[in-house]
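Here the complex is missing a single protein chain, while all its other protein chains stay put.
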Amino acid sequence: MSAAVNAPAVALPAVALKDVRKSYGPLEVLKGVSFDVAPGEVVAIIGASGSGKSTALRCINGLESIQAGSIEVCGHHVGTQRSDAELRALRQDVGIVFQSYNLFPHLTVEQNVTLAPRRVKRIGNAAAKDLARACLAQVGLAEKADSYPEQLSGGQQQRVAIARSLAMQPKVMLFDEVTSALDPHLTGEVLRVMEKLARDGMTMITVTHEMGFARRVANRTIFMRDGLVWEVGGAEMFAAPRTPELQSFLGSEL
Amino acid sequence: MRYDFDFAVLLDYWPDFLAGAWVTLQLTFLATVFGMAIGTLCAIGARGKRRWLARAIGIYVEIIRNTPFLIQIFFLYFGLASAGLRLPVFTAAVIAMVFNVAAYCSEIIRAGMDTVHPGQIEAAQSLGMSTPTIYWDVILRPAIERVYPALTGQFVLMMLSSSVASQISTEELTAVANNVQSFTFRSLETFLAIAPMYLALAALLKLSFWGIGLFAFPRRRRLGTAL
Partner (left out) sequence: MDIVFNWSYFGYLLYGAMWTLVLSACAFVLGGAAGFLVMLARTAQSRLIRQIALVYVEIIQGTPLLVLLFIAYFGLGVFGIEVPPLVAAAISLMINASAFLGEIWKGCVEAVPRTQREAAECLALTRWQAFVDVILPQAARIATPPTVGFMVQMLKNTSLASVVGFVELTRAAQVINNSTIQPFLVFGIAGTMYFVLCYPLTAWSRSLERTLNVGRR
């Protein structure tokens, strides 16, 4: 049909993995992973440890190199060859939050947030401060701007890490098991910040153990197993898993 | 056996002692600044990807650390002189001190850099920061803050070893004392007198480093704890 030719290309995915393969020596951890994430979509990746879910996430912003396949992220192409300049350009559009926060211990909360905008985007000190205040307010920590990371609880540190990523105004945010290192009573504050981000339309990919969060917040959930995408679905997938592997995984997580 | 101490004769020479102490301070200042700069570069090179460079730096550091400063200064000063290059004694002393202290600095700073968690570097990379920025803001600054006491201790030790430069007639404090005792024949008194001068210089140095530390490491100033 000729009408299809004139259709606007709105559905261009924000992130697209095509047959991504990755090995550490003889150990193949990603055996051809493909999935798309649309702009504004929230995708959760679940799976047992060793399933390759964190590795897949880290490939998206180039922290891990890939041996085959390709990744498209917001117009940046990640193949098997990568130059430093291309990687830096990519990473300005993709934020990541780690399990272990990785805040810079020698800098205040505000300096943690302003460092990259000042150094990478070369914005002025005053503008950077304003930006930091806005980002910290978004995670509810405006009053902690002058504290040092060690003076904060784990949940607060993780929220600062989110603010630090937001300050680069990324188009996609990656979350790598961000609540796994937290005491159970501190996970809620971090998950609430993430939910708010999702509602505000941020494109998010989150590797998580929080099944409740995946079911409630994610538009789609990807279940990974043995370096492959095993099952993909919406919230209904948790109630009615199609594969026995997902069923037993969900059983063990409860 | 009685010995009559006579410190009074030394009083006439106080301008000489002062001048000597000033030269010692100049030597120390120059060696600290350049030693720190070269030591930092060596620490970066020793951890870098270029194997030959890391190796060359390793050899340099081991040679300096396993030979006496006196031999190093003789080798440099008399050696270059025999090759036709007569360095002024002050310059020769500064160069020898810089080479010496840079090797120790590089080891200390490298140990500090090793304490920076790889996750810190990943986080910085993920924010799109370039390698030089990462080195400066994320690796070196916390590394130097962590090893600052060891570094400053090394610089104080180096100030004390600058006395060895008297052996190539650099007119620093010990060389001045040598001259004074040859005029006065009051050898014991002369050297007893410069010991407290060195103590005062060491105290001055420690005080300056403390002040610089307050200025350079706001986290330490605010929280009062080591990083």
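Letters are used for the chains, namely A and B, taken in the order the chains are written, and counting of residues starts over at 1 for each.
The rule we apply is simple: a residue touches a chain if its C-beta (ideal position, glycine included) is under 8 Å from a C-beta of that chain, and two chains touch if they have at least 3 such contacts.
Since we're looking at a predicted model, the values are computed, not measured.
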Visible contact partners (per top-of-document touch definition) of the missing chain: B
Touch with the omitted chain, as defined above, among B:Ala81, B:Ile212 or B:Ala226: B:Ala81
Option from B:Leu10, B:Val89, B:Val164 or B:Leu227 whose C-beta touches the chain left out: B:Val164
Residue among B:Gly48, B:Pro68, B:Pro132 or B:Gly211 touching the omitted chain: B:Pro68
Contact set of chain B toward the excluded chain (per top definition): 1, 3, 62-63, 65-72, 74-75, 78-79, 81-83, 156, 160-164, 166-167, 174, 177, 181, 187-188, 191-192, 194-195, 198-199, 202-203
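Quick note on the criterion: only the chains that are shown with their structure count from here on.
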Separation of mean Cα positions, chain B and chain A [Å, integer]: 47
Chain B residues within the chain A interface of the complex: 117, 119-120, 122-131, 133, 137-138, 141-142, 145, 217-219, 222-223, 227
Touch list for chain A against partner chain B, complex: 61, 63, 84, 87-92, 94-96, 98, 100, 102-108, 115-116, 119-120, 148, 150-151, 161, 164-165, 168
